[in-house]
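Notes for the one structure printed next.
Here the complex is missing one protein chain, while the rest keep their positions.
Here the chain labels run A, B and C in written order, and each chain numbers its own residues starting at 1.
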Amino acid sequence: MDKLNISLPGLELKNPIMPASGCFGFGREYSQFYDLSILGSIMIKATTAEQRLGNPVPRVAETSSGMLNAIGLQNPGLEKVLSTELSWLEQFDLPVIANVAGSMMEDYVLVAEKISKAKNVNALELNISCPNVKEGGIAFGTDPLTAKELTAKVKAVSEVPVYVKLSPNVSNISEMALAVEEGGADGLTMINTLVGMRLDHKTGKPVIANGTGGLSGPAIKPVALRMVYEVSQVTDLPIIAMGGISSAWDVIDFISAGASAAAVGTANFVNPFICKEIIEELPAILDELGVDHIHDLKGRSWNVGKVANTRA
Amino acid sequence: MDKLNISLPGLELKNPIMPASGCFGFGREYSQFYDLSILGSIMIKATTAEQRLGNPVPRVAETSSGMLNAIGLQNPGLEKVLSTELSWLEQFDLPVIANVAGSMMEDYVLVAEKISKAKNVNALELNISCPNVKEGGIAFGTDPLTAKELTAKVKAVSEVPVYVKLSPNVSNISEMALAVEEGGADGLTMINTLVGMRLDHKTGKPVIANGTGGLSGPAIKPVALRMVYEVSQVTDLPIIAMGGISSAWDVIDFISAGASAAAVGTANFVNPFICKEIIEELPAILDELGVDHIHDLKGRSWNVGKVANTRA
Amino acid sequence: MIKVEKMKILQQKEIAGNIFELKLQGPLVNEISMPGQFVHIKVNTANDPLLRRPISISSYDKKQQSMTLIYRASGLGTRELTNQADELDVMGPLGSGFPVETVQGQTAVLIGGGIGVPPLYECSKQLKARGMNVVHVLGFESKETVFYESEFKELGPVYITTADGSYGTKGFVTDAVTAFNINADVFYACGPVPMLGAVEKQFDGIPGYISMEQRMGCGIGACLACVCSVNGPELYKKVCTDGPVFRKGELVYG
Partner (left out) sequence: MIKVEKMKILQQKEIAGNIFELKLQGPLVNEISMPGQFVHIKVNTANDPLLRRPISISSYDKKQQSMTLIYRASGLGTRELTNQADELDVMGPLGSGFPVETVQGQTAVLIGGGIGVPPLYECSKQLKARGMNVVHVLGFESKETVFYESEFKELGPVYITTADGSYGTKGFVTDAVTAFNINADVFYACGPVPMLGAVEKQFDGIPGYISMEQRMGCGIGACLACVCSVNGPELYKKVCTDGPVFRKGELVYG
């Protein structure tokens, strides 16, 4: 019996495990380590209308149990992604979630419309939460009205379901979730990185050339888990969760918190086999927990502890 | 020459190092380890009008490079704090910062008025950011208007300067800082904990009885540092910084980011001597950096990296 | 006085399935005042795992300035602890332990469950040395995790139970107490909370002491993490300083 398959808007997945956007490129590098067809899905690197060169270096810095990045959406641009990367990915039995970014609403709409037509793109992930670009990005991700409007505009042109990626840098993440739900989102992905900073002890200068960066890795898992727990109880949208996942037990935690699937980001850098290992380990864990399917664990944390009133 | 002394509203401190509220009780336990008079100041445990018993157990959980707590403001109540704890602290040459908490504005006002009259209380720290109580706390800390109003009300009755403790669980921390500045705050303390969660792998239940808890420790340092960097550039209020500080170099980082002083929380649990050790290590570090006084380092990170546009 | 010191690791070895015996040496040992106190251990020098781990002192020898801890390697911290070989950052001794004021010729029963067994060893040694008769009822998961049977046997009778029946009596410690009709003048118990409640009920008629567990932050009474419900006006006491050992009747189970 299949214990891991899952059905989400636009996505019939072998299992709920996928690499998170920006942490797996377009899959080429990791295809050296294992057959990408074993993955549930792949969230490809943010794609913008035009090529982007990204931010100056250094672009990453390590922190306690985490890392900061300010890559700045470097990508070869929509046309190249379509012609080179997505077509290369067609060789795998692998539904793709295309991460869409931009500076203005029109950019998102343009990219969404075109990329949603690609054969193997089964869903979009609207990146309204990138903390590392000057215009756009985070702005869309912290204002509910703008987020709703952008979602609606993209929904109007997309040929595949649209997931919206939420930023954790907000006072009230449920409010953001409900806003994009109203805008017509088919699902949520969460969380993007927390805005953070590291200074060089000696010089006092920011280690990352951009000044600030996005914090990811195990350090942020408690925050991500809390947000998934909270949001999953106020919306019916399915959630693909991410934030510090680096083991199969972490996946179990996020499903227990209310997520439907899980994405692995930073942990790929530490262990390039991590997605494969998690997929392989999950069935035995389900046996240990005495459940037939991973989805039997969904939301089992709810109503056990009370939902702490963390909102105004 | 004195390299560490510092002058802040209401506070003439020997050095800028103090234990953070809730992580040092009222000083009794740590007085077994060293003479509390060496500290710059002490931020005592949150005090409420009446005794509070706090939350059910478990109240703490460990996370990667961090910990969650949901103590729930357990304290013996204003009268006992005045008669037993503050009077006990009078034996030390130690200005006290009294952390004031409550459920309604009236509670804060009541406690502030009375506790500000205590002989050794030189400043108040308004805890508008505790994520672990159902009413109040965080509500005041995420809405600028409420925060401003509360600050003004407390200022009206306090006999000592008022510092407001900011919550990191907001979309725009600068907005909060400016709001309480308008309300008449004399200074800021930041940051309180990030709301987070840990689940028991096996049962899927929250480890902390309260469900969610406040994340502290080295894991949150990048977020705290970014917020201090950001806020210190938009307000003239002095900042007492906290969030993951566990070494003298961490203190240097926060001063470089724009803080005037630094508080140590969770690190006391790992090393009860940490505040003393930091105070002892700082002078040699200043020599190494070639500065005469720690305040020569204040804000040296500014304008070096650009202020990333992390706001809407 | 509470010390924080780098203690020398004299020896560390696995004495049962995932159960490790750790011998430490240093001046901290001089400060131990009674059996049942504990130490708070930083298992490595990194920030992960961050917090110290509370472990009971199983036995100590002031002349050698040495003490023995017995712990189960289960989670992140205790597994990391098994890798340490040279020295260890230890804080302690902490808390108040088992009172061993004794009455010559009376009988004490010591009841331990799993990793609650270790602190009873020093307790039993001291009771015995002061002229009490000691009887031990020790519960374990299964045969592989049984430890210190012979050490306890040197002091007095030992009844072992295992949850799966693979060794000794099948069942819980309370089952053995009933089965072997064990009577005593005082009891000392340490183990999982449900066991403590059951033992307290079973030995309703005699005085006793119970060692409690709770998740800790500071270990010294400052953070208010480790409270437990008690009867009486305070409602809450701190396991780290008011305990870990409480008098029978003090604790509210539930």
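Keep this in mind: a residue touches a chain if its C-beta (ideal position, glycine included) is under 8 Å from a C-beta of that chain, and two chains touch if they have at least 3 such contacts.
From a predicted model like this one, the values you see are computed outputs, not experimental measurements.
Enquirer: Please identify which of the visible chains the hidden chain touches across the whole complex.
Expert: When the entire complex is considered, the left-out chain reaches A, B, C.
Enquirer: Of the residues listed, A:L4, A:I38 or A:V60, which one is in contact with the missing chain?
Expert: Hidden-chain contact among the options goes to A:V60.
Enquirer: In the full complex, which of A:G25, A:G77 or A:P283 touches the chain missing from this view?
Expert: Result: among the candidates, A:G25 touches the missing chain.
Enquirer: Give me the chain B residues in contact with the hidden chain, please.
Expert: 64-65, 218
Enquirer: Going by the touch rule given at the top, which residues of chain A touch the chain that is not shown?
Expert: With respect to the unshown chain, the touching residues of chain A are 22-25, 28-30, 32-33, 45, 53-54, 57-67, 69, 71, 74, 217-219, 246, 266, 268-273.
Enquirer: Contacts of chain C with the missing chain: which residues?
Expert: So the residues of chain C touching the missing chain come out as 44, 46-49, 80.
We adopt the following convention: only the chains that are shown with their structure count from here on.
Enquirer: Tell me, please, which chain's centre (mean of its C-alpha atoms) is farthest from the centre of chain C?
Expert: Computed centres place A farthest from chain C.
Enquirer: Counting C-beta pairs in contact, which two chains come out on top?
Expert: So the pair of chains linked by the most contacts is A-B.
Enquirer: Please indicate the chain closest to the centre of the assembly, with centres calculated from CA atoms only.
Expert: Smallest offset from the overall C-alpha mean is found for B.
Enquirer: Using mean C-alpha positions as chain centres, tell me how far chain A is from chain C in Å, no decimals.
Expert: Spacing between the chain centres: roughly 46 Å.
Enquirer: For chain A, jot down the residues that touch at least 2 other chains.
Expert: Chain A, residues with two or more chain partners: 64-65, 218.
Enquirer: Specify, in ascending order, the residues of chain C that touch 2 or more different other chains.
Expert: In chain C, residues 47-48 touch at least two other chains, as defined above.
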